[in-house]
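The complex appears here minus one protein chain, its other protein chains still in place.
Letters A, B, C, D and E name the chains as they come in the text, with residue numbers starting at 1 for each one.
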Amino acid sequence: MRANNRKHDATRTISIITGVNKYAEGSCLISFGDTKVLCTATIENKVPPFLRNSGSGWITAEYSMLPRATQTRTDRDHTKIHPNGRTVEISRLIGRSLRSVVNLKAMGERQIFIDCDVLQADGGTRTAAITGGYVAMAIAFKKFREMHSPKVEPLLGSISAVSCGIVDGQPRLDLDFEEDFAAHTDANFVMSGDGRIVEIQATAEKNPFTKAELDSMLDLAIKGAAEIQKHQQEAIGE
Amino acid sequence: MRANNRKHDATRTISIITGVNKYAEGSCLISFGDTKVLCTATIENKVPPFLRNSGSGWITAEYSMLPRATQTRTDRDHTKIHPNGRTVEISRLIGRSLRSVVNLKAMGERQIFIDCDVLQADGGTRTAAITGGYVAMAIAFKKFREMHSPKVEPLLGSISAVSCGIVDGQPRLDLDFEEDFAAHTDANFVMSGDGRIVEIQATAEKNPFTKAELDSMLDLAIKGAAEIQKHQQEAIGE
Amino acid sequence: MRANNRKHDATRTISIITGVNKYAEGSCLISFGDTKVLCTATIENKVPPFLRNSGSGWITAEYSMLPRATQTRTDRDHTKIHPNGRTVEISRLIGRSLRSVVNLKAMGERQIFIDCDVLQADGGTRTAAITGGYVAMAIAFKKFREMHSPKVEPLLGSISAVSCGIVDGQPRLDLDFEEDFAAHTDANFVMSGDGRIVEIQATAEKNPFTKAELDSMLDLAIKGAAEIQKHQQEAIGE
Amino acid sequence: MRANNRKHDATRTISIITGVNKYAEGSCLISFGDTKVLCTATIENKVPPFLRNSGSGWITAEYSMLPRATQTRTDRDHTKIHPNGRTVEISRLIGRSLRSVVNLKAMGERQIFIDCDVLQADGGTRTAAITGGYVAMAIAFKKFREMHSPKVEPLLGSISAVSCGIVDGQPRLDLDFEEDFAAHTDANFVMSGDGRIVEIQATAEKNPFTKAELDSMLDLAIKGAAEIQKHQQEAIGE
Amino acid sequence: MRANNRKHDATRTISIITGVNKYAEGSCLISFGDTKVLCTATIENKVPPFLRNSGSGWITAEYSMLPRATQTRTDRDHTKIHPNGRTVEISRLIGRSLRSVVNLKAMGERQIFIDCDVLQADGGTRTAAITGGYVAMAIAFKKFREMHSPKVEPLLGSISAVSCGIVDGQPRLDLDFEEDFAAHTDANFVMSGDGRIVEIQATAEKNPFTKAELDSMLDLAIKGAAEIQKHQQEAIGE
Partner (left out) sequence: MRANNRKHDATRTISIITGVNKYAEGSCLISFGDTKVLCTATIENKVPPFLRNSGSGWITAEYSMLPRATQTRTDRDHTKIHPNGRTVEISRLIGRSLRSVVNLKAMGERQIFIDCDVLQADGGTRTAAITGGYVAMAIAFKKFREMHSPKVEPLLGSISAVSCGIVDGQPRLDLDFEEDFAAHTDANFVMSGDGRIVEIQATAEKNPFTKAELDSMLDLAIKGAAEIQKHQQEAIGE
């Protein structure tokens, strides 16, 4: 049995509150159950060195956890020599996923920073961050079009993300921290709005998994992503 | 005229919501107007190296701003070689202020981390952080007494903090960002519950100031701190 | 057409030369075509802090490229503030994959470092590093059993890795650098010796991909991994 | 009784020797008793990035202690990840204080670096550094006017600094290390040449302090600063 | 007796294999006995900041050891705050030595990076690196002349390097690790092709040494360098 009598193919309660930061071009506070991530989108009029004079824009994401987002406190990165490997990996995943639905050329030489700060972590922080990061980015693009270029739409589509796992032999959708810990296989899916796949990261935590298990998780992910998208559309106001 | 017709000796709207983090031993979200700081208190059963085998405890504070807490985005510290000098200075001030009302010996060899993360900044972030940090710490000590040592009370008193400034020749209480920018003199006061002074940091931003101006600001601070304390007591539940 | 008239389901020429380092407990120089990775396994009699007094061992991998492994020279990591995100990500992948076939408890409190240094890079460096890292580790375990505990076998199975991609609409096995650059979708598969999946990292480089495309790549990976395993067995001498 | 029968309102022996560095545009070795600080002023023809093309100049101060300036040796900053918080705080205080008496616009796009290296520390190093830093800066401005622009005077006034404290219930001027350690309250005052206040940092080391105690320290500081100014004027040659 | 019945004035077996990297402008794998160093030369069309608009070029060398080049594994530099002092020292020595035979003005504003990565270390790694670094650089210059400026020859001469030591009172040429460890005095000689001295670093490891001992080592070095030069010429193809 899952916590709160949740079915194997049900997500946790999802909520997306927008406009939570008065300065950011786009922002939301997204919750997947007790996982809470504050996402802001910042538009800057300059690009990283490798894009200067290219006419193209860029999307950069930074993922971070507050020290007490977790059960035991984690030291801040700045007190260490190197940032946590996990932090780097997830920041890169979020950025790559968001760029997959943006026409970077249409942005002009601008950069959007997507900051995803985990206020409380209970499993699925990276999928909540991608989902909320997309919402913050879409709102920022709306604002950008209203102010600068109403006819240009850099957004090519939408994305959402959800985790799945095999727990006690059963495929499950949107794992919380306890399930994630117990899972034999753990997979994160980033899905496009039309049901195709943007990224899969599937890892055998205890034993290797089979193609059939992969398929069962992918089926759950497709179902879950479709539901999560509805929350996103409502939040963005489409 | 001040924003929202505020009087020169009035604070902004103050709110303190406790229990905002399900893991921390104490937590609150404190607002001084549009300034919002998330404060958590974490009790750890080990102390910094210089206190090992001393029988004494310690309080450490860490202050940080989310990248888009401010009007324009600030890079995260971990992308720089050294943490921002301002961040270091404020973290040290918070820790020093909180330690002034704690009997460190009575804590035993334990350390409390006070994390103050600014979600949105509109002036007075350090005074909000000290005020909220005290609330989170007091709740953690309550929990600590309930669980471990009901007869020991490491808390010796209370503190709150508020800023003052001379704007257009007029002393004002609890400056917002615009007033802070315009102030000729800027002062932060940390006050004890019995109306004495724990710390003063007063800086001439444009011209040196006089003893009379210092006195006028101190008077406002005493009044403001007394009001802020009522919010703290209500939040802690005393 | 692929370079050297290679078929879409053929790997490049694979070679594994063992014993290339006279100090390491296990070592090999692995080539996937022009990609060359020097892998060494070092057994140390201490474990990371989080495993002290646990009775359990650990496998850590470090992946690195020599500055001129690539077409244009890359600065060494030590000249930068932070290690390259890609380097961190791949090191973590190699370590996680190798740990999936090791009984860490059976190792005792020992750590094996797998160093994978890319001497020349032409696509597929991470899959070559996992494949060669496994060979170096297996040789080190052999040596370890001969010297310390002939009856204990910490190795639970074998792994190999290979990349696949969709290039010009066609699924292809073991991409070289040019194909990797041209691929619409890029996937790395870590496979167990019995044909199950240890890790999938599949990324849409240009457009999202479909379940059918994922399946076609997985089929190629299963075929490729089986071939690569034969090279591994021969190198280890089984 | 104070060391050397010093009265409660007397400074220690103060000496300022100028011209101690043959390369610097201004320099002095300042002693407050056994506290010795070497101060140099360097004029550079470029400003920090945030002032480029602003027409305005800048003053930056860097405070540092030699490893054996103190009773026990302190590791050099470069052997640590982050510079000492105290060092950062004091450097910022010196720079802010010196800028308060400079017309930055009149400097043109030039930067003055004030380096304050503590050769020996016996309390009051920051106040000695501000006092000596002012002397080195004033000498550099003299040289600058002689060479470049005899009619422009960027210096708007003078500053000096001195510490006070409450020791055994008695207010005292210019604490040495032992008194500083014993003080219940510790305050540093930066005063302008006309007797106004540039900065106050007052900290309760043991118990909160009262307004009356603050006033008694401020009175001492005004008296002490006036004396110290005479030493400065003599050293600068006015 | 030396290992392999080597005479006191004989080098170990020396081998230089060129063309070992398909991207580098020049490359070789050099062995002095069991010491193996991979050297690559990279020509870049920009110079360090201090040479911009000077019309002059630069040679930079970077020396590094793979973690398991040595008997026990050494942590990678990027896991430490600061690079190893020894690494910095040797990199500077290699660069300085190579620059001594190059007409930097004739290079134009170009920089050559010489990367010397020690794959296996058994004494004499810095002398092998200088010797192999020269070969890689000479090949890169050949390529450079063929492509850009057949009439310009930036190479002014040749260099090679060899170590000597006093072991058991006897001067010996080209020490291996065990001899290096046992030596009372240890010296590295960088010699020009015409038998003059480019650099001497002679260190008393146990007792000070005499002028006579220095002379006996210098005689060996002159003999050894002449032999090593023949291997270099053969490798470069002159």
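Criterion: a contact is a pair of C-beta atoms (placed from the backbone, for glycine too) under 8 Å apart; a residue touches a chain by one contact, two chains touch by 3 or more.
All of these numbers come straight from a predicted model, not from anything done at the bench.
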- prompt: Which of D:15, D:120, D:210 or D:233 touches the chain that is not shown?
  reply: D:120
Field: Contact partner of the left-out chain, one of D:21, D:97, D:125 or D:229
entry: D:21
Message: Across the whole complex, list the residues on subunit D that are touched by the chain not included here.
response: 21-24, 27, 34, 38, 40, 42, 44, 62, 64, 66-73, 76-78, 83, 113, 115, 117, 119-120
Residue ranges of subunit E at the interface with the undisplayed chain: 82-83, 85-86, 88-89, 91-92, 96, 100, 157, 191-192, 194, 196-204, 207-211, 214, 218
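By definition in this document, only the chains that are shown with their structure count from here on.
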- request: Give the pair among B-D, A-B or A-C whose set of contact pairs overlaps with that of C-E by over half, matching residues by number.
  value: A-B
Statement: Per the C-alpha means, the centres of subunit C and subunit D lie apart by a whole-Å value of 59
CA centroid of subunit A to CA centroid of subunit D, Å: 50
- line: Expected list for subunit C, residues touching two or more other chains, is 82-83
